[in-house]
Every structure is written in C-alpha cells, then in structure tokens.
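Every protein chain of the complex appears in place save one, which is left out.
Take a look at chain A:
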Amino acid sequence: MKLNLTKVVNGCRLGKIQNLGKTENHSMDIPGCLLYTKTGSAPHLTHHTLHNIHGLPAMAQLTLSSLAEHHEVLAEYKKGVGNFIGMPEMLLYCSLHDPVSPCPAGYVTNKSASVWGGGGRVEITVSKFMAIQQALQPDWFQCLADGEASCEEGTSIKRARKSVDRSLLFLDNCLRLQEESEVLQKSMIIGVIEGGDVMEERLRSARETAKRPVGGFLLDGFQGNPATLEARLQLLSSVTAELPEDKPRLICGVSRPDEVLECIERGVDIFESFFPYLVTERGCALTFNFDYQPNPEETLLQQNGIQEEEKCEEQIKKIKTTGCNQKMTSFEINLKEKKYREDFSPLVRECSCYCCKNHTRAYIHHLLMTNELLAGVLLMMHNFEHYFAFFHSIREALKNDRLTQLKELIRRQAC
C-alpha cells in the first residue's frame, strides 16, 4: 500500500492511496469517505439500488458490533465477509463500533473490550478479536482498543493514561497474532489513537502507535455533538502532527459536512458516511450546496436562498441547543412538511441521482405520509449520492486551491 500526497494546503492533504487492499490493486482518493453499512449491507439498499448511486466509495465500513455475534457462521463459511454479504468487489474496513448506536461505557478491561450487537453485549478478548478477524478477512480493521477515556465529562489523567496503555497492549498482542495468521497476512491493522482530552496522553498515544507496523491510524474520541468537536480541534491538530505522512488517518463519529472540513484542515483523510443515513431516517433529504463555482444565475438564487436561511436561523438555533446531533440540520429539508405535498420538483435540481431523475418531492412526501418502505430506499440513494459528491467537490476544491470558498459556502449553510 502506498499513500501518494499530491499536495498539502492549509493542513489539508490531497492524494491517492494505491496498491490498496488484500489484492493490492485497488486505489482510493483522499480526502474520502467509507460506505456506511448495517450488518454488512448499505441501509435500505440491495445491490441493484446501491449501484444506482454514482460516486460510490471504493471501501465500505463494516462494524464488528453487527458481525461479532455471527462469528461462528462466518468461520464455517470460510470465504470471508466480503463474499458473505455479497460485496466481493468492495474493499472492506471493519470498525469496532457503529457510529450511530451509542455504546455504554464501563466495559473495557485489561483483557477485553465489548461491542453491542442485536443480541446484546459481546465481550471480546484479543484472541477472540483476532479469531473474528480471521473469519471476516477484511482489507483493513480497527484494532481492539479502549475508547472510553472520552466517554465521560472531564476525563481524569489516570483514565486517559489507561486508555493509551491498554490500547497499545491490545495492538501489540493483535500484531503478534497477525504474524501467526496466514489468512490475515494481507489485511492491515489500523492503530487507534486514544488519550481522552489529555494532550500529553494523546501525543504519547500517537507517537507510540506510530512506532508499530500499522496500516493507518484511527483518531478515536472526537465524536459527540458539534460543541464537543470544536473543543477538541486543537487536540486533533496536535495529534495528526505526530503521525507519519505516508499513512492514512481515519476518524470515527464525525460525519457532518462542516465537521468534515474542520477535520480535513487538521490532517484527517478518511471519514464515515453515517450522516446521510441519519438524515434519511428522519425523513429528510440533503440539499446543501457544495458548488463553490456557481454560474451567475445560481448565485442570485443562492443569495435569495440565504435570506431565507437567515429567517430560519432563529428556528435552527432552537434545534441546535438541544445538543443532540440527531436533530435536523440546516443541510437538509424535511420532506414530511406539508409544503412538499404538491411540489413536483426533484429533491435537488440538477442532482443526477436515481431519486432526483425519477421522482418528485411530492412523491417522497406521499411515501413518508403513508409509511412506505420505498421512502427510505429513495432518500438513502439521494443522500449517499449527494454526500459522495460533496467529498468529490472537496477534492476538486483542494486541487484548484478553492477550499476557502467551499468552506465559506458550507459555513453559511451550517447556520
């Protein structure tokens, strides 16, 4: 695997990872995102509808939390999780947790961590962890780690230190077991940077993890509501400064467009795409504009749109103060609203997704009002496509030195 940086501007890394995966013949652009899945399938989507989406990421994210309880089945199946889920052509990254489901704290020990699946808590020791990975055979997998230093408010230095020590111990043990496993030779372990909010521990975690032969780094503990991330941005910069340039940096739990840009500016390369899923689940469609080079007519429409947004600011401030990032954002419209009942325009004008090319806002509104399953299918297709196109525009903006414009555009819409 080789990470080639085309350029670094204002802390943002633009590049390409090549010779990627177990077969070493895939590639991936950075900054980029992973395809979010639930139990090995994109939410609501079959292979047919998934492949209606343009700009699909090369790599999908699987979660150990959804797969651990099926360990035995996968082991007996033998052909790896990619074949099991019907995605043999996709690169696969296995994370520990599902960014959407909260994960109760208090279950990490010196010997194990726990994940929460459909059937409840699954305790995972290092050897069980590696046995599961042997059955999964992913291209990349997040190492077993202790992520709980960031769970409570005001984490103690002691707890932060423990999270780093434990995670390094798990990592060393996993690396040792990987050496002994023929089946996992081509898979890459992603080292996890812990340390809570304690700068010293974060730096230690970064330096120590970087010494190990990991394929990349996962920046854990930066998830939460927008306020939480903002407080940790400084920490994030300091951490990435310690990491080698030639290995990818992933972050978990951060998926909102504005947060994505903040993190890219601080050296993060790869993100999860669960934000479009959350938007889908609340019956909303992503409509935010990432076209930082609009034609004059569009500019005028946008300006008018922004006046609208300023009117809405009050309302949105109300929504945001609840602090929960599951509430509707200003990047989306709510198709359940009555005003869409007779709106025969597509979700987003000029969007080339299957939903926008074939259906109207009025139809989606009807599907939501009648609780029809197709609503989720169509919204997911649109939201994923819109989100992947956003990442494409980030890369284009970096290539053309226009990131400031894009950032400003997104900032205006974040209200």
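Basically, a contact is a pair of C-beta atoms (placed from the backbone, for glycine too) under 8 Å apart; a residue touches a chain by one contact, two chains touch by 3 or more; residues count from 1.
We take it that contacts and distances are computed from a predicted model.
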| item | value |
| --- | --- |
| Chain excluded from display, named as in UniProt, from "Probable RNA polymerase II transcription factor B subunit 1-1", "Sodium/potassium-transporting ATPase subunit beta", "Queuine tRNA-ribosyltransferase catalytic subunit 1" or "Auxin-responsive protein" | "Queuine tRNA-ribosyltransferase catalytic subunit 1" |
| Given A:7, A:176 or A:341, the one touching the chain that is not displayed | A:341 |
| Candidates A:9, A:56, A:131 or A:369 - the one touching the absent chain | A:369 |
| Missing-partner contacts on chain A, residue numbers | 38-49, 52, 66, 70, 73, 76-77, 84-86, 118, 341-342, 344, 354, 358-360, 362-363, 366-367, 369-370, 372-374, 376-378 |
